[in-house]
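Complex shown without one protein chain; remaining protein chains in place.
Chain IDs A, B and C follow the sequence of writing; residue 1 opens each chain.
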Amino acid sequence: MKRANLVSWCIAFVVALILPFLVSDYWLHSLISGLFYVLMASSWNLIAGYTGQVSFAHAAFAGIGCYTSGILAVKFGIPPFFGILTGIILAALLSLTLGALCIRMGGIYLSLTTLGFSEIVRIIIQNEYKITRGTMGLKVPFLFGNYSKITAFYIMLAAVVLVLVGIYFVLKSDLGLQFRAVQNDEIAAASVGVPVVFVRLTAFVMAGSLAALAGGLYGHYLLLITPHIPSLDTMFLVLAMTVIGGMGTMAGPVVGALFLEILSEYIRVYGEFHVLVFAIVAMIFARFFPQGIVGFMGNLIKQKT
Amino acid sequence: MLLLELNEVSKSFGGVKALENVTAEVQEGEIVGLIGPNGAGKTTLFNVIAGVIKCDRGKVKFAGKDITKYPTHKISTLGIGRTFQIVRPFATMSCLENVLVALSISEKSRSKNERIEKAQELLETVGLAEKEQTPAGNLNLIDKKRLELARALATNPRLLLLDEVIGGLNSYEVGEAIALIDKLRKNFKLTILWIEHVMKAIMQLSDRILVLDQGKLICEGTPEEVSHDARVIRAYLGDSSASSS
Amino acid sequence: MVDLLLYLTNGIVMGTSYALCALGVALVVGVMRVINFAHGEFYVLAGYLSATFASALHLGIFPSIAMSILCVFFVGLVVERFLIRPTYGNEMYSLIITFILYIIVENLYLFIFGPYPQKPPNWVSGSQNLFGLFYYGNQRLVSFVTAALLISIFLVVLHKTWLGRVIRAVAIDREMASLLGVNPTRINFFSFGLGCVLAGAAGIVLTPIFPVVPTVGVGISLTAFVVVVLGGMDSFLGAVVGGLILGIVENLGVAYISSGYKHLFGFVILILVLFLKPTGLFGHRQFQ
Partner (left out) sequence: MKRNWLKGFFVLSVSVLMLFSGALIFQSWAAEETIKIGVVGPRTGTAAATGKAFQEGIELALDRINKAGGVLGKKLEVIFEDTAGDPAKAASAIEKLITHDKVVMVVGESHSSAALAEIDVANRLKVPFIIAEAWHDDITKKNYKYVFRAGPCNSGVVNGYILGFIKDYGFKKVAIVAENTDWGLGIKELAEKGLKKAGITYTSLVTERKSQDHYAELNKIKKFGPDLILAFVYGFGVHYFIAQANEVGIVPQTALILEGAGPPSLWPEFWKTVGDAGNLELFVSRMHPAVTFTKVAKEFREAYKKKFHKPPTDYKSRSIFDVLLIAADALNRAGSTNPDKIVEALENTNLTVSSGVVRFGTTKGTYAYHQWQPPMLIIQWQDRKQVVVYPKDVATGKLRKQ
């Protein structure tokens, strides 16, 4: 990483560290949601941006994370920390199974299978209301100790930092190189020996587990989990954030997630129509600036210098 | 030593027979040309050897091993490298990274710096040393072909499949390319199977030539023999409009 | 026994409209290799338009249907021209674009038509005693007959006319088709519009029974995807058979397993098919 970039990320981190002391409770809530989406978008970017497969099950894996942990906590009194861990493992196993089923068959099939899977998860959660409380929402305990937004913020921030650093090292490694090769051209990648299916599966499992982590943390922060987390609406937000920020870049999902979260606070007055605004912005980006904000700004600055 | 062995390989696409009972051999150290009119099934044959397409019947053996059912990446690691007729570089990655991808598999045990050194060497060999940081998508066609060559070499192949590497070059460049291939063959101790439309090149460089027509192997022999074979002449003349391009 | 007959009847009636809608997906996938996530939104559009034309403009049932179909066709063409065409050859890109399109359109409906259900007047009212065993809504029967008729017309056009041959040629082999002198871009353009019309036709047929709300589109799309995967992505016959199977399975599932899981059965089928026979029941090719 270039020195300037490292410095930039560090400044961002320090700013984030002192933020809770500068803003109101209400904005803190938005920030925590923002961090949740940073986790979601960054991990989805691993599969979509770096290996070129559109998975629609990302929100479903977040749902598996939060419901596993939530149910364990409510029914068996298991502390959220272990619950989230269980959720991650479950999500990893499920994504492994799902990925093994369909990744070898190529793009459209992965998208359709993950779509089907995500609907199955949603339908089961809605119908097994005796366990999940369905659309009524499951009340779960806080991450640990007494409810505190500041605690939640720092835990979320720690997770974001760890995940971003982790993703950074993965991308720097051979695996990351192979991710990008696969995304560029899977036949060419295979012809130089890259095990395409394995590489994609790895990305898929990594993304799924990270989504479960994000979902678990967020659920225990919200104290109430509903089928809204594993819904296509959440999936859309994650997709829109990644596309708007810039797919296939480290900073893209982070920028996109925070940008949309902030935007949503400013256009909240328009109620339900903020989704419409997001979608239109996302469409403009997808259609005219497929490299997203990050890529677009990069080009601008490149042109100037 | 027998390196590649094709035994009655057949493949059809929805009723159209792309390959029909193709049986052929390539000896270690040979350079074998594969020619034939457009649509004769040359690229399909390459895809079958490389494992991108699975044949319907028949067997492909490499260095004594039956690789018919192997996945592409495994065939690559066994020692078959290839380039593509329509170039397929990793467009968003730099030239160096393109080669490093291959090295990350073939030179797993080496350190990162050693790999970078090797990649730079390979790029230099094909004449891309100055462009190692350029995104592959920004290269011109010739350079893309060079890059594919470097990338294929990075897999440490014993057999190299070259699909029209010379096509689209002017006569001066063709000369250069022939020299390069010859050099590579010697330096890397390669066996080469190549598809080419530029007759001059293929006649000049090949030890042996295979001729495909409508999925069938119609002739096999030295350049001399092939160029006088009646079946070959008929195949080309019968399809002159397509092959003259 | 009587129960079973009722469930089968209902399954076939619903399945026929699934098939009608799924034919549109099969057409667009077959010709363009594009999964249109917003497919169901055209169903909803046709539903809203037919309701609006009938109630607000006081048009008769049939003029409003004709006008709605025409509108859906043109909207489809516009979408193809400005959103789908730039994505040719990159199926991931088209998937992302159409997914965003679905969200935009769904929210536009909310904005324009409000959250309340809307329906055109029933074509017929009352119900019929079928086989002397149970009562069945007349509108459902009429919708079923209409859907079946439309499917037959589509299949006849596809197999007996020049246009159908061209479409099938492009679907089977694009390069060969372009060698035959067909302009694939124009065929794409037209096929997408036609695909939207098929979704719209399903909407016209079903909205008198199930009024439309802005959010039903995605369910329609998902059902259609299940049907085409089940039937085989490149098979039109597969879409018809797949639709019927799904309709019947859903109804039997609701009857004998659980009504809450109605939509689950389809997705379980989807995953099973992908696992056991990725080409579907009647398909030949896998899409890469």
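Going forward, a contact is a pair of C-beta atoms (placed from the backbone, for glycine too) under 8 Å apart; a residue touches a chain by one contact, two chains touch by 3 or more.
Quick caveat, the model's predicted, so the values are computed rather than measured.
Of B:Thr92, B:Gln120 or B:Asn138, it is B:Thr92 that touches the chain left out of the display. Hidden from this view is one chain, which touches chain C at 3, 6-7, 10, 14, 110, 114-117, 119, 122, 125-127, 134-137, 140, 210-211, 213, 251, 254-255, 259-260, 262.
Chain A meets the missing chain through residues 1-2, 4-5, 8-9, 11-12, 15, 19, 22-27, 29, 126-127, 129, 134-137, 139, 147, 222-226, 228-229, 245-246, 249-252, 254-255, 258-259, 262, 265-266, 271-272, 293-295, 297-298, 300-302.
Keep this in mind: only the chains that are shown with their structure count from here on.
Inter-chain contacts peak for the pair A-C, counting C-beta pairs in contact.
Comparing chain C-alpha centroids with the centroid of the full set of protein C-alpha atoms picks out A as the closest.
With centres defined by CA atoms alone, the chain at the far end from chain B is C.
Between the Cα centres of chain A and chain B there is a gap of 42 Å.
Remark: chain B and chain C have CA centroids separated by 46 Å (rounded to whole angstrom). Note on chain placement: the centre of chain A and the centre of chain C lie 32 Å apart, centres being C-alpha means.
In chain A, no residue touches at least two other chains.
Only residues 29, 35, 83, 86, 91-93, 95-97, 99-101, 103-104, 107-108, 110-111, 218, 222, 225-226, 229, 233, 258, 260-261, 263-264, 266-268, 270-271, 274-275, 278, 286-288 of chain C touch chain A when the two sit together in their complex. Across the complex, chain A meets chain C through its residues 48, 52-54, 101-102, 105-109, 111-113, 115-117, 119-120, 123-124, 126-127, 232, 236, 239-240, 243, 272-273, 275-276, 278-280, 282-283, 286-287, 290. Chain B contributes residues 50-52, 71-74, 76-77, 81-82, 84, 88-93, 97-98, 100-102, 104-106, 108, 151-152, 154-155 to its touches with chain A in the complex.
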